[in-house]
Structure formats: structure tokens, C-alpha cells
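One chain of protein is taken out of this complex; the other chains stay put.
Chain nomenclature is as follows: A and B, assigned in order of appearance, with residue numbering initiated at 1 for each chain independently.
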Amino acid sequence: MDRREFVAGSAATAAALAAGPVWAQEVYPSRPVTFINPFPPGGAADVVARPLAAVLEPIVKQPIVIETKAGAAGQVGAQFGAAAKSDGYTLLMHIVSISGFAEVDRLYGRPVKFTNDDFIPIARFIADPMVIVVNDQQPFKTLKEFTDAAKAKPNDLIFSSSGLHGALHLPMALFLKAAGLELKHLPTNGGGPALTALLGNNAQALCSSIAAANVHLRSGKLRALACFGAQRSPALPDVPTMKELGYDIEFYLWVGLFAPKGTPDNVITVMRQASKQAAADAKFAQAMKNLGQDVAYLDQPEFKTFWDADAKRVQDAVRAIGKI
Amino acid sequence: MKLRRDHVAGGFFVIAGAAILAISSDLPFGTLASPGAGMLPMLLLGLLMVLGAVLFVHAGESPPLAAIDWSDIRHALPVIVVACVAAAAYTALGFLAAMSLMLFFLVFVVERRPLLPAIAFSIGATVLAYAVFAVLLKSPLPRGILGF
Partner (left out) sequence: MDIFDNLLLGFSVAFRPDVLAYGFIGCLVGTLVGMLPGIGPLAGISILLPITFGLDATKAIVMLAGIYYGSQYGGSTTSILMRIPGEAASVMTCIDGHAMARKGRAGAALAIAAVGSFIAGTFGVIMLTLVAPPLATFALRFGPPEYTALLVLGLVFLAYMSATSLVRTMIMACTGLLLGCIGIDVMTGHFRYAFDIKELGDGIGIVPVAVGLFGLGEILSTPSKTVTDKVKPPRFRELMPSRQEWQESAKPIARGSVLGFLVGIVPGSAHIIASFLSYAVEKRVSKRPEEFGKGAVAGVAGPESANNAASTGAFVPMLALGLPTGPVTAVLMAALLIHGVPPGPQLVNDHPQVFWGFIASMYVGNLMLLALNLPLVGLFVRILQIPYAYLYPLIIMFCIVGVYLVNNSIVDVWIMLIMGVVGYLLRKLDFDPAPLVLGLVIAPTLELSLRQSLIMSSGNWTIFFTRPIAAALLAICGVLLVLSVLSWLSRKDWREKLAETEAGEK
């Protein structure tokens, strides 16, 4: 989008706002659509939402406004998304951790604020398999060496994460449970700090998205031991998958678009088609490629199937972590 | 004993510290190897109460409580009440309505300025701010039940 289009977009916003409320049955969307971004700007959902919004705007012919509602590791935004008016003008961009909140609440005996049933999935845009990485000050070259060392000295090695029950904590919990390991957990307040802790050798292992770790993998500062995808990632063809190594674990950092429960079918259909078109756009694909991932678009039915299976994994991980 | 300023200030922090400590009982202190959610708050509350007590003890050096000038309360009270009402109405009425009403009330009723300038000012300023925030910076401002 160049400057002229931006000016035009702003003018459209102004015109739409000036037009005021829409009483009559009109074609959806007839005014700006809001995407809730539940993480701080620059976070996993935001970096997908902004390029997506840029290619969606000419398709739906309405501005897409991204509203940041960060808080509680994405819970605040998800709750706003669930409670939003189901008219299709407030949609939610969320990531894999959306399935964990209800389970955490149940674990702690707190009232459950929302479940996955409160959302209608629209589309999945990316799904980046997680990868387990160690820093170059550690001798481990393979996952086996790592697990042997961890077994020899329980609670000696430290893994960092983006925070309790965060997207970087859950896959590690699944792996530790499957391998029967005990590691110390060093929670930080985000993906960046978790990586910093690993690079500074204040932690020795981390489950990261390939996109975030790739720069350091190429410079040799980090080494990848195993990948959480079903197949090997094209970005890391030499790294074995967990399944190859005998652990039945899969985990992806995916980003999808959701509507609140009760949104009319015709509205969902419009957004599904628009999303399909946007995901096929070369500009969007390029932006995702630059982020280090490929567009992994899934339309509603396939996304729903994937999400149901994924929610089970996330709930298992939350239970594996247990009450702290 | 004459009540002095720091008797009130110190006393407040001791009592507030104790009160918060009382409602923090659900937060585990943890151990040194795995510090709990309550560790820092409890250390801080303890420190706060000690500091409050020191302030209380040395209160003799502070001016008497009666010396505090409260004359500005006649300004502060209406202003904060109007601001609170405006905040309560902010999401329901929307930015334009709530803010222009607030400006009008403050300028016309609280400050007793002439009616016409007050109306012009309150509408002009909100529309200008709306233009800057919502249109130029593309930041969503709340739209009220009236649709603007």
C-alpha cells in the first residue's frame, strides 16, 4: 500500500464514520472492521494481522482497524473477542495459546471465562512448527545427548520460556513429560527475553518458533536439536522431527482469525472468501516469507479439525505443567 | 499531643500496609529456591510499614495538620466529579458527545464563562481532536449509542 492508498483509506474511514450507524440490512462489511490483536504490537498475532489487513482492505473495500487489547498473555484480548457483538465487525486474531486459558482456569478452580466454543474459526494463516534449540556454549549436538545430560543431573539444566503457560512453555512441557526429564523453568516476559536468556547462557534450552530462532541458527549461536512439525521444515532440512526421534509430539505456533459465537453465516462466508483471497495474495506471501514462514492457509472446515486436535495438545501440555 | 501532618501520612502507610498484608494471605511466600507470588509484596509491605512508623515517630518536625491549605478543594472537587462523569459516559455516549459535554460543563458551569464561546469551544476542540486521533492517526475512538 503506498501513500496515496493510505490517504484514500483514511478518507474512506472518514466517510464511513460520517455516514454514521447502519440501520438497514446492508452488504457486509459496510463500515470498518476491527481485528483484535491480543498481544503487544510486534507480537506473533500482530505481525500477521498487519500485512493481512493491508491485503484485505482492497478485497472487502473497507478499512481494517487493528485494535491492540494486550494483557494476561492474550487472555484479555480473547475475552474481548468472545464478548464482542456478533455482527462480524469485531474479529479476533489469536494464536495456539487460545485453547489453554479455559484449562488453566479449571486447573486453578477459577470460573472459566470462555472456551473454544465461544469462537467460530474463520481461517488459519500460518503454522510454524516449534523447534528445540540450545546455545553454542553447550556441548549437545543431538537431542539424545541433551536428554542423557538432563537425566544424569535432574534439575540442573534450565529452559527459558515466554512465560507460564505461554506458547514457548507448552511444547517444552509436552517434551519433558514424554522424555521423563526434569529441568528448571526460567519464565520471562516474552519471546524476545526468553531468547536473550538463552543467548546469554542464563538458560540452556528453549522451544522457539523457527522464525524467531533462524537468524541465530544461521550465525551458529544456537543449535536446533529437534523440530515439532509432522514433517521436517524446509527452513531446517537437517533437523529431525520429534516423531523421527520416537516422541509422538507435534506443536505449531499458528495464527488464525476468529469470530464470536452467533455471528451470522453470511458474514462468516464473506470473511472466509476474503481471507482465502488474501492468503493467496503474493504480497502477503512475501511478507510472511520475510518473517521466515510460509503461508499455511486453512479454510474453516480444515481449520476446525486442526484446531480441535490442537486444543487437545494444548490441554495436555497445561495438565503436564500442573498447578504451580 | 498536637496532630501533625506526618502523623496522618505515617499512620496512613502503616495502616494501609497492614490492611493489604491482611488480604495477601492467599499469596504464597515460597522458598528461596522457588520464590512465590507473595515474596516481593510481603517484603515491600513490611518495609512500607517500617518507613511509615519512622515517619510517624518523627512527625514532631512536620507542620501541624491544620496548617495545610485546603482552599483549592472548591476547584478540585467539581473538576474531578465532572471528569468522572465524563469517563463513565465515555464509552456509552462516544467520544464526541462525552468530551464536548465535559468541556462545556467545565467551561460554562464550573468556570462561568460566557455561553456562546463555551459552546463553540467545546464542539470545536472535540472535533479537532477527533480529526487528529481518529482520522489522521487511524486510532479508534469509542463511538456511542448515537453512532458517532
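One rule holds for everything that comes next: a residue touches a chain if its C-beta (ideal position, glycine included) is under 8 Å from a C-beta of that chain, and two chains touch if they have at least 3 such contacts.
All values reported here derive from a predicted model rather than from experimental measurement.
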| remark: Per the whole complex, from A:Pro121, A:Pro187, A:Gly229 or A:Gly256 the residue touching the absent chain is A:Pro187
| task | Against the chain that's been left off, what residues of chain B make contact? List them. | result | 5-6, 8-9, 13, 20, 23-24, 26-28, 31-37, 39-41, 44-45, 47-48, 51-52, 54-55, 58, 62, 68, 70-72, 74-76, 79-80, 83-84, 86-87, 90-91, 95, 99, 102-103, 106-107, 111, 113, 121-122, 125-126, 129, 132-133, 137-142
| remark: Note that chain A touches the absent chain at residues 1-3, 6, 40-43, 46-47, 50-51, 53-54, 66-73, 75-76, 79, 104, 108, 113, 155, 158, 163-165, 184-190, 192-193, 195-197, 199-202, 211, 214-216, 218-219, 221, 283, 286-287, 289-292, 324
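The criterion applied here is as follows: only the chains that are shown with their structure count from here on.
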| message | With centres defined as the mean C-alpha position, give me the chain A-chain B separation in Å. | response | 37
